[in-house]
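Complex shown without one protein chain; remaining protein chains in place.
Let's turn to chain A:
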Amino acid sequence: MDFLRPTTWAEALAARADRPDAVPLQGGTDVMVEINFDVRRPGALLDLTSIPELATWERAADGRLRVGAGLPYARVVAELGDALPGLAQASRTVGSPQIRNRGTVGGNLGAASPAGDAHPPLLAGDAVVEAESAARGTRLIPAAEFYLGVKRNALAPDELIRAFRMAPATGPQYFSKVGTRNAMVIAVCSFALALHPAERRVGTGVGSAAPTPRRARAAEEFLAAELDWTGGAALDARVRSRFGELAAEAASPIDDVRGTAAYRRHAVAVMARRTLGWAWNDYRKQVEACA
């Protein structure tokens, strides 16, 4: 096995192109488990932790945030809680403090596990993945097109994830996750909701309840049309429960050790209703404050 340690992004892209047998390595919280247990013996490890810009974030010219693939969860929580509250909430539920100090959103995207906690808020917030190759340059992939199957993503073999881009929140965002403990749990299922008041749109992300993380589009459209965006009127119980049903219909879960398909569908509906309750509550306060 070789250990490749580029110190610039250009070197990393060149190494990725030269060595199709190399596995990119960031926090190692997925990769090293596989190596320790002999599940994976790649020809090389391509360590990306010596490329400083991967572990930074910035506000791009269009106002969106551009968050480096190597920013660990702990820093998402500490530095991006106001701008990306849904993602920060999800990040706070990942593993343990040690895992959050090391694990990254880029690694979550690279692994593309249906249970990855970053995915639902990325979907709900219309994140775009910035992939790059030495040969073809930058390619922008909307999160909704990034997840292709269980642990499969849209990256080409010579591409690396440079960053993801996401607009700072203009409305309430919430993340909810079902697990057996408050720490160290892979989601049984999860749900993210984002309200985008400027466009009167709703974003959602359903996690761990289908072969890939996915949006619940019918639920989004239904809710966007029903909400009283101007007046912030109280939620109708019928709207809340229909939103939950539509969110659950977007799932296509399986029975596994963590839960049954029926339980997951039920839980997705519950989380959708709850996150909606929290978000709408916040939104109404915003409307009142502006009135």
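Operating definition for what follows: a residue touches a chain if its C-beta (ideal position, glycine included) is under 8 Å from a C-beta of that chain, and two chains touch if they have at least 3 such contacts; residues count from 1.
Please note the rule applied: contacts and distances are computed from a predicted model.
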item: Protein name (UniProt record) of the chain left out of view, among "(2Fe-2S)-binding protein", "Putative permease component of ABC transporter", "Formate C-acetyltransferase" or "Response regulator transcription factor"; value: "(2Fe-2S)-binding protein"
item: Contact partner of the left-out chain, one of A:Arg16, A:Arg64 or A:Arg102; value: A:Arg102
item: For chain A, the residues touching the chain missing from this view; value: 1-3, 5, 25, 27-29, 31-33, 35-37, 41, 44-45, 47, 49-50, 74, 95-99, 101-102, 182-184
